[in-house]
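One chain of protein is taken out of this complex; the other chains stay put.
Order of writing sets the chain letters: A and B. Residues in each chain are counted from 1.
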Amino acid sequence: MIKISHLKKSYGVGESKVDVLKGVDLEIGAGETVALVGKSGSGKSTLLSLMAGLDRPDSGAIMIRGKNLNQMSEKELTLFRAQNMGIVFQQFHLISTLTALENVSLPLMILHNTEAEQKARELIDEVGLSHRSGHLPSQLSGGEGQRVALARALASGPSILFADEPSGNLDEETGERVMDLMFDLVKKTKTTLILVTHDKELAKRCSRIVMLEHGSLV
Amino acid sequence: MIFNLFLIKEFKKYPFFFILISLTLLLGIFGIAGIGVVSEQVTSKLRQNAKELLTSDLVVSARRELLAEEDLSLSQIMARHPHRKYQVIDIYSMVKHVRTDQIRLVEIRCIEEGFPFYGHLSLKSGIFKTNGLYLSQDLSDLWGGQVGDEFKVGEKIFSNLGIVTKDTSQGLRGFSLAPRIYLPLSLVKDAGLLKEGSTGSYARHFRVPNFSQQDFLKLQQEILKALPDAAIRVTLPQESSEQTARVLGLLTDFMSLAALIGLILSLVGIFYLYQSHLISRLKDFCLFHLYGLSKKDIVLGVIGQFSIIFFSVVVGMSLLLIPIYEMVQSQLSSLIGMELATTLNLFELLKSMPFLYLLGVTILIPLLMGLLRTPMGAQLKAAKISLGTFRFYDFSPFFTILLSYSVYLSHSFKIGSLFFVSILLVLGVSTLVIKVTQIVFRKIFLRRPLNVYGLEIGLASRHLIHSGHKLTLSFLSLALGTTLISLVLQLDSLIQKEFTLDEKKPSLFLFDIQEEQLPDLLDFSRSFGVRLEGVTPLIRGRLDRVNGMKFTRVPENSTVRTREDEVESRTKNRGINLTYRAGLSPSEKLLEGEDFSSSKNENESLTFVSLEERFAKRMGLKLGDKITFDIQGVEIEGIVKNLREVKWTSFYPNFFVNLSPGAIDEAPKTFLAVLPKDFHHKKHAYQREIVRRFPNVSLIDVEELMLKLSSIFEKARQAIELISWLSLIIGLVILYGLSHDQVYRRYFDIALLKSLGLTAGQIRKQLIVEFGFLFILAASVGFLIGWLIAITIGIQIFKLSWSVDLYRMVVPAVSLSIMCLVTILVASWRAVAVRPRELLSDS
Partner (left out) sequence: MLKILSFFFFLISFSAQALTIVCLGDSLTEGYQLDREDAFPAMMEMELKKSFPDIKIINGGSSGATSASGPKRINWYLKAKPDWLILALGANDGLRGLDLKETEKNLGLVIEKAQQAKIKVLLVGMKMPVNYGEPYRGNFEKLFPSLAKRYALPLVPFLLEGVASRPEYNIADGIHPNVKGHQLMSKNILKVLRPLL
């Protein structure tokens, strides 16, 4: 599913240049659940962003489903991402002026899916929030919001789900329940999961753990 | 210790913000300063003009010499202040040009050493001195009088020492019975013309150095009290010419409003900036609070920061502004086309500073109250930190100061409070409009799917519906900004209309044409190659009774009437000039009632009366009143059929009272006529011939008069134009900042949309739809309100005539909206370039 070779990425120029990724090689198969762990500054978020096509590497290749992300134009990349990936963020994950339902249906509408609303209802149902579908994000609790974000990420039926510290902003109990939901859905839909976390317990729930330290795999 | 760290470290950490605040403050203060400078300039120029008209600082005048005790009282008062003085006596006399043996009526201006204190007289050659006889240019033209010619004045013969080509004290009288000569007072006395039995205008002129306007007003009151006879007038320069007084008044009122507008706009900007800043700093404040800094200390810290900024700006401005101004003054003057002062009056600028400081602090109070209301302990744990809400009443200190300042600046409670109410009106209406829009949008959009009208519109509409407070605020700011800009522009156009003199004015105005002279006069004019227009009869009459009741009269019980009685009796003067006319003249407009030609089938024996509306108001007359006139001994009754507006500035023969033809056609009358502008080239020659052949006909040179008036008006117009532009620029800068900021707030939302697959173009489109709609709505509301307020202020307070200037209303509104849209485009370009990468946890 995902193949990464010699990935290098640095930020800044001249004296303040920081090498965040110093040549990473990684292969992830379809349906795998992979945890990217490491201390802050280890480059795990950067790796995620590159894999998700949110950023471009300095050198190296990222192949997803046989397609090289580097060779895609901005437009192609956006489309590819919309069709194949879902992302769950730690925060700022919902558009505050859209209802839960509208948030979930958004990716589908972007892809001009004519059954967007129907599909969104199904997914909201899956995450157990049908009774909250008409509510705005400000009216939802942290956990509910993250669940809606999850539904949205899975709305277009992506092959890969990226999760960047998804329980980071939630308390322990809520976080656990949301993670349960996530793993369930991922298993059910056979979606590849790339999970960035610093939580060792959470990482253990994945089938594989990849550790990063100072920009290299350990 | 923490407090100091807080203050100083903050400055270093957020230089950009504090620089922005400084600039905004500077802009607002600069606006006031700039406007203050210009207004000071123009008003002092006008005052100078007025002084030159009067030739001195204060004049005590009457149609008679002062009695001994009056003279004594005056001397006693004036002895208290060091001053210079001279007398000016104007009399008419028959003077003989010895060489040609011609005698004619001449106005002799008897002057003393020192004349004039202000202004000057220019001679054809040489310098004017108070040593002998000088002829005015028109007299010299009329008589062919040259330097050296002898003139017999009274019992003496004098030699003409020079010809006066320009006399700045000539003023706007326009019409004098006779041309002028200048002679020293002592010589006129010697000539025996100032003995007992003479009549003329006697004036004592005074120049008091180092006196302020207030001082002169006090002195005027003092003298008026000491010399209560209504016959004696005490005149100050600003009263010397009605036109100048009116212009000065209008100008200063307008200037002060414009200054206030610029300031309010910058205050809006400051509020906005502070709001963003405080929100972004909130987390740190919560931490400070946790470390032991009380909320009160934080608030005081913020106020302290603002105070430091404020005073730095003021000091910096004071230090730099004057030298910079002095450097650029000449270029600026030529750029604007108006002479500016060579230096600035710093004290004048600084006088407003306390108010400005208070305004700045009080507008922050709502935000600071919000800060106090924020549960800082809880905030730290919350997922999203938000500033406590502010309530409407938090703005009351600000509004109080604003009201006081408005009144102070405009020197009028009426204007100040009207302006203040207008601001409140804008806020009220804006809030209403937003609420209504949101309700309407809910109905239209929320029931339907997100993308029913397109995804961009769907997103845009939901933003507009759900945005609550933040939306209201930006809308309000925009509406207020555009209201104020619109107000300035509308007032500007109203006032400018007032000051623009009609192009179609005649060259000469003729009156006292005897009835039997008229055919000869017309024949002569024809043979001279000109054509007289507006030949209108003037009939003398009295208002005797209204609806059967006599006019109430002012009881005359004493010989010396008070000045109030004077004025009262003058306005109830029953001797008036009337005319008969079938319809309206080209410079008249029907306001109420019907014109004479309608209802013709009715009782033909009724005479219709048409009244000029302000005259009718003064006299307490209205439509339908039956007025009985005494026309040269014959009683004529008429009914008021209509009220009309007369454009007196057209110089067309117009009257307060028009009667329908038939009733008084046979009454004794004289005629008026005008020489149209088309024959302007023959004006002088024609004038000479008329004086020769029809000596009893009087003439006014309208062109001369207009020239003098228009120079004053032109200055006023320029000043107003400048002020309007200045306010507009300030407003636009602030609005740019606001709209730019609004778009940038969407940073993370935009990043999210991008990560979901929306293209930059789509996002841009959404922003443009959303903000475009908002701005156009706010701008329209603002402009409409601004227009309404301007009309109200203009008509109620400035007494201008109402007019719709669509051009000036629509063009700025449209260009402002376009400007804002462009701003969104520019801002969105960069904001839309944000990378979704920013959404990740390590950013």
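Before moving on, here are some points about what is shown:
Everything that follows uses one rule, which is that a residue touches a chain if its C-beta (ideal position, glycine included) is under 8 Å from a C-beta of that chain, and two chains touch if they have at least 3 such contacts.
This structure is a prediction, so every number in the text was calculated from the model and none was measured.
Every visible chain touched by the undisplayed chain in the complete complex is listed here: B. Contact with the omitted chain, checked across B:I19, B:L72, B:M94 or B:V452, is made by B:M94. Between the chain not shown and the residues B:S73, B:Q514 or B:S780, the one that touches is B:Q514.
Shown as candidates are B:A231, B:I365, B:V421 or B:I768; the residue that touches the absent chain is B:A231.
Touching the missing chain, out of B:A62, B:M317 or B:A616, is residue B:A62. Although one chain is not displayed, its contacts with chain B can still be listed: residues 62-64, 67, 91-95, 103-106, 108, 153-155, 177-178, 191-200, 229-231, 512, 514-517, 540, 542, 544, 553, 556, 559-561, 566, 569-570, 573-575, 604-605, 607, 630, 632-636, 662-663, 665-668, 670, 695-696.
Following the convention adopted for this analysis, only the chains that are shown with their structure count from here on.
Note: centroid distance chain A to chain B, computed from Cα atoms, is 65 Å. On the side of chain A, the complex with chain B involves touching residues 40-41, 45-46, 48-49, 54-55, 75, 78-79, 81-82, 87, 89-93, 95-98, 102, 105-107, 109-111, 116-117, 136, 142, 164-165, 168-169, 196. Against chain A, in their complex, chain B makes its touches with residues 383, 449-451, 455, 459, 462-463, 465-467, 748-749, 751-759, 835-837, 839-842.
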